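And now, subunit A:
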Amino acid sequence: MRMQKKSWRIAATLAAAALVVTACGDDNGDAEGDGDGEGSATEAPEFEEGSTMAAIQESGTLRVGTKADQPLFGIEGPGGWEGFDVEIAKLIAEGIWGEGGADNIEFQEAVSAVREEILQQDQVDLVVATYTINDARKELVGFAGPYYLAGQDIMVAEGNPEGIGGIDDLNGQTVCSVEGSTSIENLREMAPDAEVIALDTYSACAEELSQGNVTAVTTDNVILMGLIHERGEFELVDNAFTDEPYGIGVQLEAEDFRDWVNDRLEEIYDSGEWAEAWESTAGVVAGTPEPPAVDRY
Partner candidate 1 sequence: MSEPLVVMDGVNKWFGDLHVLQDIDLTVDRREVVVVIGPSGSGKSTLCRTINRLEPIDKGTILIDGEPLPAEGKDLARLRADVGMVFQSFNLFAHKTILQNVTLGPIKVRGKSKDEAESRAMELLERVGIAEQAGKMPAQLSGGQQQRVAIARALAMDPKVMLFDEPTSALDPEMISEVLDVMLELAREGTTMVVVTHEMGFARSAAQRVVFMDAGRIVEVNTPDEFFNNPQTDRAQDFLSKILNH
Partner candidate 2 sequence: MDRFAEILSGPHLDLLIVGTRVTLYMAVLSYLLAFVMGNVLAAARVSPIPVLQRAAMAYVSVFRNTPLIVLAFLFWYGGGRAGWPFGRLTTAIIVLGLYTGAYIAESLRSGINAVPPGQAEAARAIGLPFTGVVGTIVLPQAIRTVIPPLGNLWIANLKNSSVFLVIGIDELTRAGRRIGHALADYTSAFIVVALIYLALVYGSAQLIKLIERRLEIAR
């Protein structure tokens, strides 16, 4: 199934490429020559024949699944796809095609429940979607990265009036989270003397915080950053007390691709593009962290 799809794609791409050549007489190869030299991927590398990267490069399209509703990470706004995950995907695309490679990305929404499925069914090449690496998922998909260490954090009112510095300070405070989430269990365990208000959505928690009914809201920092970005009246304590390593999902068999994405991540760590990607997205509400070491399992 997969091979069939792939060969079809190669054929289609070759046909398309032939058209482009005859029509324009120009292609990436030339364009790279007069690039401004910034970034780590101004030139399209040559990939080994038969590799996943070569197939993608030839196909001219990188199919990426990402969140469409996670502000600062993956969101489909009026100006197109935006967010840190989107930027990471673009940097990977530039690794494949060089400068301008980002234009070859075909984004699609990947809600949490379908992230494994769309990789297994070859609907996407990559999933960059606030995707936590864990062992159960490693059975189903491959993970490059982590490219970001998320974790449970705390959101407080602007100016942090109660001076909350971390999880321990939540004891004796009224804290909101969502019932049934891992976050609320962590809260009950790690700050047993907090008065826990359990609601159904984080937006409701944000409303509670906004009205001063609670001192803090706790859950994944990514969700909190999104709320801060949207409402602007809160701030992040920025002292995560759990680890959620976010990885880039690839198809399980595409080990060459997984290795290459890891190489590419290290490249953008070194070039500073990773930090730039952060600063232009999540960086508006949280400081730039150190990039995490990739884990080549």
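Operating definition for what follows: contacts are C-beta pairs under 8 Å (C-beta built on N, C-alpha and C of every residue); 3 or more make two chains touch, one makes a residue touch a chain; residues count from 1.
Selection criteria: all candidates are chains of the complex that A comes from, given by their letters.
What you see is a predicted model; the values in this text were computed from it and never measured.
Colleague: Which candidate among 1 or 2 is in contact with subunit A in the complex shown?
Modeller: The answer is candidate 2.
Colleague: Enumerate the contact residues on subunit A facing candidate 2 in the complex.
Modeller: Answer in residue numbers: 176, 179-180, 185, 197-200, 204, 207-208, 211, 213.
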